[in-house]
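All protein chains but one are shown at their positions in the complex.
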Amino acid sequence: MIIVMQLGAPQEQIEAVAETLRARGIEPLILPGEDRCAIGIPASLSSDQRYDLEAMLGAMEGVSKVTQTSHPYKLASREFNREDTVVRVRDVQIGGGTFVVMGGPCSVESMEQFRASAEIVKNSGATILRGGAFKPRTSPYSFQGLAEEGLKIMKQVSDETGLVTISEVMSGDMVPLVAKYIDILQIGARSMQNFPLLIEAGRSGKPVFLKRGPSAPIDEFLLAAEYVLSQGNPNVILCERGIVPLDRTYTRNTLDLAAVPVLKEYTHLPVIVDPSHGTGVARYVAPMAKAAMVAGADGLMIETHPNPKEALSDGSQALTTDKFTKLMDELRSLAGFLGKKMS
Amino acid sequence: MIIVMQLGAPQEQIEAVAETLRARGIEPLILPGEDRCAIGIPASLSSDQRYDLEAMLGAMEGVSKVTQTSHPYKLASREFNREDTVVRVRDVQIGGGTFVVMGGPCSVESMEQFRASAEIVKNSGATILRGGAFKPRTSPYSFQGLAEEGLKIMKQVSDETGLVTISEVMSGDMVPLVAKYIDILQIGARSMQNFPLLIEAGRSGKPVFLKRGPSAPIDEFLLAAEYVLSQGNPNVILCERGIVPLDRTYTRNTLDLAAVPVLKEYTHLPVIVDPSHGTGVARYVAPMAKAAMVAGADGLMIETHPNPKEALSDGSQALTTDKFTKLMDELRSLAGFLGKKMS
Amino acid sequence: MIIVMQLGAPQEQIEAVAETLRARGIEPLILPGEDRCAIGIPASLSSDQRYDLEAMLGAMEGVSKVTQTSHPYKLASREFNREDTVVRVRDVQIGGGTFVVMGGPCSVESMEQFRASAEIVKNSGATILRGGAFKPRTSPYSFQGLAEEGLKIMKQVSDETGLVTISEVMSGDMVPLVAKYIDILQIGARSMQNFPLLIEAGRSGKPVFLKRGPSAPIDEFLLAAEYVLSQGNPNVILCERGIVPLDRTYTRNTLDLAAVPVLKEYTHLPVIVDPSHGTGVARYVAPMAKAAMVAGADGLMIETHPNPKEALSDGSQALTTDKFTKLMDELRSLAGFLGKKMS
Partner (left out) sequence: MIIVMQLGAPQEQIEAVAETLRARGIEPLILPGEDRCAIGIPASLSSDQRYDLEAMLGAMEGVSKVTQTSHPYKLASREFNREDTVVRVRDVQIGGGTFVVMGGPCSVESMEQFRASAEIVKNSGATILRGGAFKPRTSPYSFQGLAEEGLKIMKQVSDETGLVTISEVMSGDMVPLVAKYIDILQIGARSMQNFPLLIEAGRSGKPVFLKRGPSAPIDEFLLAAEYVLSQGNPNVILCERGIVPLDRTYTRNTLDLAAVPVLKEYTHLPVIVDPSHGTGVARYVAPMAKAAMVAGADGLMIETHPNPKEALSDGSQALTTDKFTKLMDELRSLAGFLGKKMS
């Protein structure tokens, strides 16, 4: 941590900062600098100390800014764990060099619709089946999902097909219910900083699929993962799904694909890309899906629906059976070229 | 609703859209237009119908875009309720022409600290006391609040001083606990789209103070309010607290003050401004607080701490006792000039 | 400047950075730190050195980031000039405690229209007359302005009324032409980083009114001012006019009003707010104009048009004669209350 003083901060203000540090057993290193003084903290601090100190020092007179010299996350960091985390669910592996595709409809609407979706997914060669039973909808008047009935449908279809399932959980108290039926707990973009949910998901021991919030910088995304990891649950999967767009005329979000190599550098956790929400437009899903694979993603989450025109939610971004199957073929071929193994 | 077709969309695609509408009992109005066809829906639709139709039509071939001609919120809209909503808590009135100030520390840290804060607030003439018992912190390693112990402290200090209290609730299952001790339930910016929480807060019957999410357009903000209102709870208070900034060098967020006149035009709900989070810097709080009053806000939420340097959270944005008291004096004087009544 | 090394950067990489500095006569201060090493540069560097060093060091192996501990602008900085800059044009004073209003239409359309506009401005008590002769329009098919003919109209109306004039110049080679007729050169938001223009405007010796670019952080805004100042022209006036909005449904831009106290702290230059472009909606201009005064702005630029419905550009944001006159009355009254002098 480095504390930069204001230009011309008098000696007593510099001394006050130094004293505050010494009172906590930290020996400051004073750098009389350039055109202002800076104070370095060479000692190793715990995360708690760093946060408390940052707030406190930032409020002191004469202090211009407090700069962290290391990242705020720890368990999520590549420095903490050099090896790629591999999340294993039955025979499916996420991360660690294989490439996984999660497909399925936005919402579970009925046994028939979901079975048909599962068939598309399975026949195409994908291994994870997504579906929403509880839907976070912007409007209270939109379709909100089938709730537990939807989870039961997912469980049964999973039993029939052998596909691993993933579904969103929207609050901490619903974690046990969802965990009873579903393999992977999804935390949606709007819930990325729902801290009670992150903690409960962490405690569940189930793999957690964490979507990046639409205005979350990378550091906040990894700190949200840290919440789950700090509960002793190492099975966190990250998902880039688009950030706030410049305008909403052509796409619903801005897919931040460079976040893939950034995340692969700074964290050991698997990184999945969701081009369906990331663009919001079915015909941009295929090019962005392939681009994500090439950029180094560990997999994709893609919406598909046997009949997008009749989907009760997000129909405009779901792929038809034909388009999803074609995309899976192209991804397999591209994976072959790149020497990647499809999960 | 207006459906704009792609340029050169063939007659059968136009007809397919028209048929889809007629099948639902809606007579479309076809506008052969400019350089493309548009299809108007003159009938009055329920919100449910609108949302479902938008998704479905947007996925049809030949459709370029579906434009809503009315706003997606209803109960929150000024058109639904021309009169300003006034929220009353004991003898304090929020909205309807008076101006209210909510002051207090970011976190409840101890009985001593909170009593001292309450004294500042009360002596300065403010009427609502804020404090955080459950803190949504970006890092799992930061101070997370005193939990129920903090609520009890707030309740006792409220009893001693007569101040109305407000405190954040972070999940739906915690609503009863917080509602037991606290007068106004605060829903934080990160929870603006925590729909189970919105619904529980709505059901509690308590006044709900809803902060705008950092990347929420006005429509999404008002739809979040709609979730609470649609539970039969009319006592919703809106709060602008800053949106995602262009850069974070000088302020933590961008305070969107023009949202005040926009909201006052489109909704009947009271609008409060939080310049403490909105800027993140104590010395910008006073100018933005006064600007908010002039721009038409119904009140302010301001962080104050008896000793910001020792605050366990957000110390850099809290006002000292002196500065808070001075600001309250200036606000009272400005209110007098503007002919506003301080609550 | 502080160079933070990557975690576990080996001694030879640290030494390579140190050597690079010593080769330039700079003695580095090595801080063995926390969980990584940092290297401080205590010597005073010229701006040139800082920029070159930052690029070079940032590219070295083992370097995690290079943090500047002082701001990149110098002549524009409050630290360079503690006294407020006051720009004087004839008997009008901008900055230094007075409050100035610049009014007029977006475009000069004809002698009649512009004379009528000038009358509104003069009668209302404003002292500076704005008008566009060269219009930067997003579409090549929109009205582009009357060019030199427009400048001549402005000059003549200025002679008739005594009003100081301001008009936009769009390229360096047009500076002499505009400077021949107009008192203050306006550099538009889209031209904020048109460096040849900034340099020519600087050389002209005329006061320069510099609008903030829609995606410009404060540092880039002040560096653009630095371009003008570094030509020996001290008469720079800054203008906040709205930044990229979250969405465009209700306002055209997000007016960043907190930039006013930020700029007043970090620079000595006068700060004007343009609520017409800042919101893009005539009925939000008055509340934001008054808020800007309260927030500490040195003045306003406001669009007014004798007949907004017939305006050839930006009609939806221009105030009618009545509304402009009423706003001027309110501003005068508010200035009286605040103890500010209207220019």
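All chains are identified by letter, namely A, B and C, in their written order; residue positions are counted from 1 within each chain.
The criterion applied here is as follows: a contact is a pair of C-beta atoms (placed from the backbone, for glycine too) under 8 Å apart; a residue touches a chain by one contact, two chains touch by 3 or more.
What you are looking at is a predicted structure, and each value in this text was computed from that prediction instead of being measured.
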item: Touching partners, among the displayed chains, of the absent chain; value: A, B, C
item: Of C:197, C:257 or C:302, the residue in touch with the unshown chain; value: C:197
item: Among C:207, C:270 or C:308, residue touching the chain not depicted; value: C:308
item: Hidden partner interface residues of subunit B, rising order; value: 1-2, 4, 7-8, 29, 31-36, 38, 40-45, 67, 69-70, 79, 244, 246-248
item: Sites on subunit A contacted by the missing partner chain, in the whole complex; value: 215-219, 243-244, 246-247, 249-251, 254-258, 260-262, 265-266, 278-279, 283-284, 287-288, 290-296, 334, 337
item: Where the missing chain touches subunit C, by residue; value: 46-48, 51-52, 55-56, 58-60, 72-73, 136-143, 170-174, 190-191, 193-197, 213-215, 220, 223, 226-227, 230, 244, 282, 308-316, 318
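By definition in this document, only the chains that are shown with their structure count from here on.
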item: Whole-Å gap between the CA centroids of subunit B and subunit C; value: 31
item: Two or more partner chains touched - positions in subunit C; value: 244, 246-247
